[in-house]
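Of the protein chains in this complex, all but one are displayed in their positions.
Moving on, here comes chain A:
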Amino acid sequence: MKLSTKTWPALAAAAMLAVGLAACASPSTADDSAAGDSGAKFAVDENTLVFGVVPDSVDTETNYQPLMDYIAAETGKTVEYHESTDYAALIEAAVAGKIDVASFSGFTYVTATNNGAAITPISSIITEEGQEPGYYSQAIVPKGSDITDLAGFAGKKVCFVDPSSTSGYLFPSYNLLNEGIDPKTGVTPVFAGKHDVSVTKTGEGVECEAGFAEDSEVAKSDKVEVIAETMVPGAPIVVSDTLPEELKTQLTEILGEVTVDEIVESGVESADSDAFRSVFFATLPVDDEYYDTIRDICEKTEAEQCQG
């Protein structure tokens, strides 16, 4: 008896919590089984598409809401839009089948598939007419430096961004390895943490005698000069392989090669803004092979994140 008076508040509270949480459950959970008949699976339910985004390069702003409106209008589904700056979170979400459509860096795509995510790249976003998808990882030295090529980086203090950065570490490591320089022991690596810091420190020439950064940040500085650059494959828009075939086809059609003007013409008025036009001009189709460079880099640099 004594025990019961002690435990009932606990039980009651636990029950209340459970009921409360259950009441919050989305009413459409039952639909999951309905969608399961064709073996297809959605991240949430068949009326919702989950769109996840990690900015590809540092100057990417992700005000893609009009793109969501466009997808919603074309497919007739609700689009849930999630942004993250953490690759790991989105990769895990992709591996767990918790996203239907996503836009993340080429490297993230390779890593996610290596880790078992069932996704297919369909296209990559460009921001200006005539552009190729992607951006450049640039090797920089202070203006007037004696270093004229990558081979000259040997034994110097070299600024990288951080060990998980594609254009600020992995591509540079690959390029250094190709010159016969071990990026860990052949140079004194300094992790600047950010692209602009890498540029600044290299420009000052004290903490770093040479460095690597993304082209958009390098262009802002007049204290450094570029001695080499490598194209980083553009960020793919991917679709989940578990979506029903016809929906996948439809998404490929509407997102494969579309310009901002076509989106506006289709009736999505929100797309007709400077903010959206500044981050989106069109998409160009890409396929899995497009990312073979990254796989090659994975192999050569033995980067941890490439391991499946």
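The criterion applied here is as follows: a residue touches a chain if its C-beta (ideal position, glycine included) is under 8 Å from a C-beta of that chain, and two chains touch if they have at least 3 such contacts; residues count from 1.
Throughout what follows, contacts and distances are computed from a predicted model.
Trainee: Quick one: find the hidden chain's UniProt protein name among "ABC transmembrane type-1 domain-containing protein", "Sarcosine oxidase subunit delta", "diguanylate cyclase" or "Phosphonate ABC transporter, permease protein PhnE".
Mentor: Going by its UniProt entry, the chain not pictured is "Phosphonate ABC transporter, permease protein PhnE".
Trainee: Can you say which of A:Pro55, A:Gly186 or A:Pro285 touches the chain missing from this structure?
Mentor: Hidden-chain contact among the options goes to A:Pro55.
Trainee: Determine which one of A:Val101, A:Ala210 or A:Val279 touches the chain that has been left out.
Mentor: Checking the options A:Val101, A:Ala210 or A:Val279, the one contacting the hidden chain is A:Val279.
Trainee: In the full complex, which of A:Ile125, A:Ile147 or A:Ala192 touches the chain missing from this view?
Mentor: Touching the chain that is not displayed is residue A:Ala192.
Trainee: Extract the touching residues of chain A with respect to the undisplayed chain.
Mentor: 2, 5-6, 8-10, 13-14, 16-18, 20-26, 29, 32, 43-44, 50, 52, 55, 58-63, 65, 80, 82-93, 95-99, 111, 115, 162-164, 190, 192-197, 200-201, 207, 217, 273-275, 278-279, 303-305, 307
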